[in-house]
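Every protein chain but one is kept in place in this view of the complex.
The block that comes next holds subunit A.
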């Protein structure tokens, strides 16, 4: 079953939860073949019930020790702009749509999401453009995200410190 996993990390982002469970958004997901939507809602005040969205099978929870398994099972990840969430989804090789909270003041967390978008590693929208993005997005433009080269760090340090 094609699954979408949505995560807001440790923040609250009610507007996103509301937008994605709206009938138009859910229909857009269904039109793309997604049948299941799993929401991690964090500290938000909305925790939608399983039957609150007629178009798609819905599950919602607040927090888990690890969302690695939810990401692994997902065919698409929708996330807030938090660096940790973005890196976790991309590290797992999943297509990622970042929804920016334009109600929040600009913060450094956005830096990374913007850069990763500029490098075509993720798609980027706001709550008001979510439905449109879900209908028109082209996941094939996304570039794979290579893991960081820890080896080049180790080699540099070995040489600098005289181990090589």
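Everything that follows uses one rule, which is that contacts are C-beta pairs under 8 Å (C-beta built on N, C-alpha and C of every residue); 3 or more make two chains touch, one makes a residue touch a chain; residues count from 1.
Please note the rule applied: contacts and distances are computed from a predicted model.
The subunit not displayed here is recorded in UniProt as "UDP-N-acetylglucosamine transferase subunit ALG14", chosen from "Phosphatidylinositol-glycan biosynthesis class F protein isoform X1", "UDP-N-acetylglucosamine transferase subunit ALG14", "Electron transfer flavoprotein subunit beta" or "Protein prenylyltransferase".
Within subunit A, the residues in touch with the undisplayed chain are 83-84, 87, 108-109, 111-112, 114-115, 146, 148-154, 156-158, 160-164.
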